[in-house]
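Yeah, one chain of the complex is gone here, protein chain that is, but the others are all in their spots.
Coming up: subunit A.
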Amino acid sequence: MSAAVTKIFVPRDSAALAVGADDVAAALQREAAQRGLAIELVRNGSRGLFWLEPLVEVATPAGRIAYGPVAPEDVPALLDAGLLAGGAHALRQGATDDIPYLARQERLTFARMGITDPLSLADYEAHQGWAGLRRALALDGAAIVQEVTQSGLRGRGGAAFPAGIKWRTVQQTAAEQKYIVCNADEGDSGTYSDRMTLEGDPFMLIEGMAIAALAVGATRGYIYIRSEYPHAIATMQEAIRRASAAGFLGASICGSGHAFELEVRKGAGSYVCGEETAMLESIEGKRGVVRAKPPLPAIEGLFGQPTVINNVITFATAPLILARGAQFYRDYGMGRSHGTLPFQLAGNIKHGGLVEKAFGLTLRELLIDFGGGSASGRPIKAVQVGGPLGAYIPASQWDVPLDYEAYAAMGAVLGHGGIVVHDDTADMAQLARYAMEFCAIESCGKCTPCRIGSTRGVEVIDRIKADQQREQQVVLLRDLCDTMLHGSLCAMGGMTPYPVLSALNHYPQDFGLAAVQEASAS
């Protein structure tokens, strides 16, 4: 063994921590010290190959070699096997970049994820960091907006509104004070790409928000992070501190004379605060109740001022678009869905993890080619795409391309890219009931269809399950869903019918009704 220091990477991502990454890191430090081995332990972000977490990587002359999933008790044997030189071991996964799951992706936004130390400014700079901001500093606001508009980027939070148009509205609205607000209230089950970004590449988000600030002339920004993400909050706060100290934020970004101050605001466990106007109310210190629109937040947003509100991934995509040009990004995807989406495979899936691909691949490719089928080994029955307000997709629809319009056409949504897999033990009537129950718990209460409809929805589904006037109650449930769909103020009540109706339509047998042919497939 040479005396040179070997770099070893153990992720600090929450999901890696939740399966023991800290214990693995401690075991490596301890064992290496006992053996007199010189190692430098880097706490990187996660590559997003979660079934392999904790994923330990070692830097060798042949590149980074991956081992996983590593338990603390594996560490002595790994070192015996020559871990520091990339030695053979049952947990060895080969060169990280060659792992098929990763090699087949199109990582644009997540290109640095898991590679760098999230809080190292030098690492960020060495991996194309700040290139987008530097280009933006050489342009005027209108030209930045034009670049984002040309790229075809649509909001990655779920509503898919063109980002450039939103930015242009704020840019063209005259005001003394404008704001940039990042919606990091990622509450959808099955989604974790925001969390990974906040924890694993925080400077990318800061850079994207600074670009937006330059584009529209905003001098203050807020990142609203849910309280369930304490690691993300801590990482982001430290990243802002370091970026400010280095002059990327503050009174004069990179000495340009443009001011931009950034602050983290912590949510308090309210799902509906992921809706943009409820989030604004929350930042203003009020109950997170949805506002009626208009006025659009782009014209009257935070504290009544013009405000750009985007999701984490939307802002995080801006640096790449500025650095590589609109056309580079636009060339990915299909139809009017340009670029890539970080799809998040979750639930009952063998290889759960983040897959960044251009729009247009199919659910089947994600579930089978990437995901490897269900974790339980049983047939996959239903796949919920787009979070708790997204439809359940049966196998008959798995070949529809993942594209905003194609999904809308079948009454489904891509949302924020979350994909939750259920095997054939799932009771779809129970999941439909849960959707209504969740809406009842989380409704802000401002509009009646959502507040009352969700509670009545639970009761109606209970009666269907108990076979109390079943056929009649099904008619009532559909009527109720129609009212919620068309009468709610925001997506909370307006989309809860998606999981409910898709469960009812595709899996009627779970409600005690006559079955359809398509419900189950492997």
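The rule we apply is simple: a contact is a pair of C-beta atoms (placed from the backbone, for glycine too) under 8 Å apart; a residue touches a chain by one contact, two chains touch by 3 or more; residues count from 1.
The criterion applied here is as follows: contacts and distances are computed from a predicted model.
A.B. asks: Would you kindly match the missing chain to its UniProt protein name, picking from "Lycopene cyclase domain-containing protein", "Formate dehydrogenase subunit gamma", "Aspartate carbamoyltransferase" or "Probable membrane transporter protein"?
C.D. replies: "Formate dehydrogenase subunit gamma"
A.B. asks: Write down which of A:Thr6, A:Ser151 or A:Thr191 is the residue touching the left-out chain.
C.D. replies: A:Thr191
A.B. asks: Taking the entire complex into account, which one of A:Arg35, A:Arg104, A:Arg241 or A:Lys286 touches the absent chain?
C.D. replies: Of these options, the touching residue for the absent chain is A:Lys286.
A.B. asks: Write down which of A:Gln384, A:Ser454, A:Gln473 or A:Thr496 is the residue touching the left-out chain.
C.D. replies: Checking each option in A:Gln384, A:Ser454, A:Gln473 or A:Thr496, the one touching the absent chain turns out to be A:Gln384.
A.B. asks: For a quick check of understanding: of A:Pro72, A:Gly129 or A:Gly353, which residue touches the chain that isn't displayed?
C.D. replies: Candidates A:Pro72, A:Gly129 or A:Gly353; residue touching the omitted chain: A:Gly353.
A.B. asks: On subunit A, where is the contact patch with the chain that was removed from view?
C.D. replies: Residues of subunit A in touch with the missing chain: 14-15, 17-19, 50-51, 53, 186-192, 195, 227-230, 265-271, 282-288, 303, 344-349, 352-354, 375, 384, 388, 418, 420-423, 426, 431, 434, 438, 441-442.
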